[in-house]
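Pasting a structure below so you can have a look.
Yeah, one chain of the complex is gone here, protein chain that is, but the others are all in their spots.
After this line comes chain A, so read on.
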Amino acid sequence: MSIKGVASIVGIYEHPLRKAPDKSTPQLHYECAQGALADAGLTFDDVDGYFCAGDAGWFMSIVDYMGLRNLTYFDATDIGGSSYIAHLNDAATAIAMGRCKVALVTLAGRPRSEKPMPRPKGPEAGWEMPYGGSPPNIYALAAQRHMHEFGTTSEQLAWIKVAASHHAQHNEHAMLRDVVTVEEVLESPMIADPLHRMDCCVVSEGGGAFIVTTPEIAKSLGKPDVRLQGAAQAIKGQGGGKIDLTYSGAVHTGPKAMEEAGVKPSDIKYASIYDSFTITVLMQLEDCGFCEKGEGGKFVADGNLISGQGKLAFNTDGGGLCNNHPVNRGGLTKVLEAVRQLRGEAHPAVQVPDCSLAFVTGIGGTLAVRHGAASAVLERIS
């Protein structure tokens, strides 16, 4: 049994705000949901499946707030910023089983205007929480080891930011629209060795949403049919101390999602790769099979990720590195830009010609401690 072809994305919405001091977080979720439903030509009463993660707060409250009266299936699994790519998989699975027909997935929040909700304490809390480790330094641990094992350089990582900035210049909503050079990335302040400030994504507010439904309903709505052809998700932890930082959980999700779709990395025309940090992109490229393990640095160098210039256009909205990173969670916006590419609705300067096959992958949580990974293959069905 496979989810190949059982579900389509028919509505997308990305909130234009990057700072929202005058709105509430539930309000942002609601606005994103409204935008995605309007794009699909559906209403709140059509929604019978709802998926969100911890940024939505207490699950039953956000459902009640938005007046979602007809839910027959829902899930609030939180694997950090990769949650929403897993939700796409979960929604399609539920649709395949007939548990729901129109699934809504939302993300929103205001990390610049309000304190983040405290994360529940895990059993490791005593040994980890007092240190105050945070994403920049924990991702840096993986970057440092990658450099040691494979000779990856800061210059190579910088190319990932350079490519994102080339794309962001065309996005009127992007937080950082200036094109940057490798030198500028290397000259930006060191945040956590070996990651510089420009190796790190932006902190933004806002959010986004998308709608997943059956191919039949998608057809009846007259929307371009963006079909989910493969998906996979995984968790990678410390393994009782056997943690190996040379790979991410995407090693278990990227190849599996492509196998389900019956495609190979060389078939992919556009890739949305969650870019919390430059190292996050490099490791996922290797782990998903776009290049050999350890060759990620060479793969991303010299503009290879720039649309129209390199072999693999990535994050053509500017990604988390330049556009936005709502609530420190970048998985949902990765789905949105992939759908835009497949619909031919990306900015003309970054639109991949005849983009029929896209790949989405994300790492949520912390790369070098414990994280979730989720990947998906999307295809435009004509």
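In the analysis below, contacts are C-beta pairs under 8 Å (C-beta built on N, C-alpha and C of every residue); 3 or more make two chains touch, one makes a residue touch a chain; residues count from 1.
Convention: contacts and distances are computed from a predicted model.
J.: Which one, "Allophanate hydrolase", "ABC transporter permease", "DNA-binding protein" or "YeeE/YedE family protein", is the UniProt name for the chain you do not see?
T.: Hidden chain identified via UniProt as "DNA-binding protein".
J.: Can you tell me which of A:118, A:222 or A:241 touches the chain that was removed from the display?
T.: Considering all chains, including the one not shown, the answer is A:241.
J.: Give the residue, chosen from A:136, A:224 or A:265, that touches the chain omitted from the document.
T.: Touching the chain that is not displayed is residue A:136.
J.: Spell out the interface residues on chain A facing the chain that's missing from view.
T.: Residues of chain A in touch with the missing chain: 121, 123-134, 136-138, 140-142, 144-145, 148, 189-195, 238-243, 245, 368-369.
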